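Removed from the display is one protein chain of the complex; every other protein chain stays in position.
Here is chain A:
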Amino acid sequence: MLEQFFPNVKWDRMWEATTETLYMTSISVIATFILGIILGLLLFLTSKGNIWENKPINTIISAIVNIFRSIPFILLIVLLIPFTKLIVGSMIGENAALPALIIGAAPFYARMVEIGLREIDKGVIEAAKSMGAKTSTIILKVLLPESMPALVSGITVTAISLVSFTAMAGVIGAGGLGNLAYLEGFQRGRFDVTLMATVVILVIVFIIQFVGDYITTKLDKR
């Protein structure tokens, strides 16, 4: 039945490409989550009226974040080729896509983290201070738990962007479903392969969205 509609799809190749996409997405999501939270915290804490208020540092981080967030992803990959070669040693394969994926997504996520942190009631931070909490305690026990639903819904949106970023990275040699759809589907004129790769990507996106929404509602006790 499937062979009839998708005569050119090689299922073992499709599966392989799917695992490559999942690999790139999951590693980059984890790294983006960590890096984005660190950057987001720095943006928040150094902003006006907060614990580490520091205008120069805030301006610098903010500028870096804005620049990297504004570069179109396809150009970011190209611009990062020398950097990727330096740290990964190659510009072909799934690992070669990771630096660009993380550098492209982390600033985007950092802004969402910052927004999430801003929504925390200032009074709660003041209460923690009045109890004699250290800054590290305030970060780990107040800021992060109190903004967790926003952090999770933010990483869900970012993860979905990252799936489409991996497809773009695939086109210029990073492997995965994008690579398969482009090389085996588009360039050889096999429309069914492109279509099937798209369906698989859609399924991945739907699963991410569903899981993200589920966790967000579970976490939110407000």
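A few points about this structure:
Just so we're on the same page, contacts are C-beta pairs under 8 Å (C-beta built on N, C-alpha and C of every residue); 3 or more make two chains touch, one makes a residue touch a chain; residues count from 1.
Here, contacts and distances are computed from a predicted model.
Between the names "Methionine import ATP-binding protein MetN", "ATP synthase protein I", "Tetrathionate reductase subunit B" or "Nitrile hydratase", the one given in UniProt for the chain missing from this structure view is "Methionine import ATP-binding protein MetN".
Remark: the omitted chain is touched by one listed residue; of A:13, A:55, A:85 or A:141 this is A:141. When the whole complex is considered, the residue among A:49, A:82 or A:123 that touches the unshown chain is A:123.
Which of A:88, A:133 or A:195 touches the hidden chain is settled by the complete complex: it is A:133. Listed for chain A, the residues touching the missing chain in the whole complex are 121, 123-124, 126-134, 137, 141-142, 145-146, 148, 219, 221-222.
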